[in-house]
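Contents: one structure, followed by commentary.
Of the protein chains in this complex, all but one are displayed in their positions.
Showing chain A:
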Amino acid sequence: MSADATGPALSLRRISKNFGAVAALTDVDLEVTPGQVVAVVGDNGAGKSTLVKVLAGVHRADAGTIAFGDREVTIGGPADAHALGVATVFQDLALCENLDVVENLFLGRELRRGRLDEVTMELRSWELLRQLSARIPSVRVPVAALSGGQRQTVAIARSLLGDPRIVVLDEPTAALGVAQTAEVLNLIERLRDRGLGVIMISHNLADVRAVADRVAVLRLGRNNGFFDTAEVSDEDIVAAIIGAADNVVTRRANRERDAGDE
């Protein structure tokens, strides 16, 4: 289904971003090919969300290049990201709470037939939400009336409307219940099967293991290892996240294993 299943779809090279004296990202590389799920993991403050915002055009990278295939591109603003086919679901979801579900889904790309075509938009909203097995009672209530999980679903649904090539998900399962988490993971696999590239930020190693093909670890704004999910252990990922094999997490794990051996 994908047009270009071999070449690299999106590659970031030596991306740096500073906020004043703080180097949020330093020389970060990342690559995602069509039909691949790349998980980006890292501790708090590792630069994951900054990376997302660079991809979405919210922040401009201070240095480094972004390329689609062989073509170098610039993402100067959210509109550029849209045009390139990079759709982003932010951690704070970026929904307008005073607007209803349909209005949020089609915000910035309303369907028109002279005036706004509310009927078609509502119909397509229901179709989309049904594809995602979303449980939203009414699409004509303001988003403020929805639960956190329902809002997450709306945000993900919105990212899919523009037929993106790359979907960036910033902690998509953080606010979800068990069934909804499973739905989102299914959804991510469906995106991959459709030939989209997926970049998923997550804290949850179980989710990462469930769907990701590759894991990129960030630590203090720098790359700290790339792994194939099939070949890496959780301990190795944790070690890369925290920065050493001997740390508070491994010591605790060892202690518990020792206690269990007795």
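Going forward, a residue touches a chain if its C-beta (ideal position, glycine included) is under 8 Å from a C-beta of that chain, and two chains touch if they have at least 3 such contacts; residues count from 1.
Everything that follows uses one rule, which is that contacts and distances are computed from a predicted model.
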item	value
Options "Xylose transport system permease protein XylH", "Cytochrome ubiquinol oxidase subunit II", "NAD(P) transhydrogenase subunit beta" or "Fis family transcriptional regulator": UniProt name of the undisplayed chain	"Xylose transport system permease protein XylH"
Per the touch definition above, residue among A:Ala145, A:Ala179 or A:Ala206 touching the missing chain	A:Ala145
Hidden-chain contact residue, picked from the options A:Gly45, A:Pro78, A:Gly195 or A:Gly225	A:Pro78
Touch criterion as defined above, residue of A:Gly108, A:Gly148 or A:Gly177 at the omitted chain	A:Gly108
For chain A, the residues touching the chain missing from this view	56, 58, 78-79, 82, 88, 90, 93-99, 103, 107-110, 112, 115-116, 119-120, 122-123, 126, 135-146
